[in-house]
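A single protein chain has been removed from this complex, and every other one stays in its place.
This part shows chain A:
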Amino acid sequence: MNIQFPPRLSGMLPITALLAATALLAGCFGDEGSWRGKDISGLMPELAFELTDTSGNTLTANETDGEIRMLFFGFTSCPDVCPATLQKLSRAVREMPGELQDDTRIVFVSVDPQRDTPERIASYVDFFSERAIGLTGEEKALRQLSKRYRTTFGYDDPDAEGNYNVSHSGAVYVFDREGAARLLFRPDLSVEDIRTDLVALAQESRT
């Protein structure tokens, strides 16, 4: 076990290893690209879901192909994160050049199917943007979808009035026209940054 390196060489080894590791780390951080959001190309699987839309029909991911899709998990009774995020997304879309706006789609997935009926989701998303659609499904399908994107949700115990909080992802997952995972918008990203990324993404693949 105790390999006998010559004393000088064995002193050099850790230093060499350290240098190699530093170089390796530098390589990891070197190429961040020009995106404002977080580049998740290759980290996550392509967009796939089969959920119920606001008119009660089943909608699958590939029916929305051809658009830049912004997937967001939430619930309509959400006090802060969901309205703030939806407002940011819809403002960013509105501020895009007119012809590109129609290439975007905000996909709001409610993870609170018990309280969020399709009608309730419809009036909620329509309030924010005409480019937004609302989806939900059985808890199992929602669990599957959230697991696919390495996220989860959980329910607090209801209070006396039956209201409860839902913990969910605050991130927006952005998919390109083909459905490949491209970007992740953290909750603190500004409208301007979101708009810039969406325009770049829409233009790169515009045919």
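Heads up, the rule we're going with is that a residue touches a chain if its C-beta (ideal position, glycine included) is under 8 Å from a C-beta of that chain, and two chains touch if they have at least 3 such contacts; residues count from 1.
To be clear about the criterion, contacts and distances are computed from a predicted model.
Asker: Among "Ferrous iron transport protein A", "ABC transporter permease subunit", "Polyvinylalcohol dehydrogenase" or "Cytochrome c oxidase assembly protein", find the name that the UniProt record gives to the complex chain excluded from display.
Answerer: Record says "Cytochrome c oxidase assembly protein".
Asker: Of the listed residues A:H168, A:R182 or A:R195, which contacts the missing chain in the full complex?
Answerer: Only one listed residue reaches the unshown chain, and that is A:H168.
Asker: Considering the whole complex, which of A:F49, A:F73 or A:F128 touches the chain not shown?
Answerer: The missing chain is touched by A:F73.
Asker: Given that one chain is not shown, which residue among A:I40, A:A92, A:I106 or A:L135 touches it?
Answerer: In the complete complex, the chain left out is touched by residue A:I40.
Asker: List the residues of chain A that touch the chain left out of this view.
Answerer: That gives, for chain A, the contact residues 1-3, 5, 10, 13-14, 17-18, 21, 25, 28-29, 38, 40, 42-44, 73, 146-147, 150-154, 156, 165-171, 184, 186-187.
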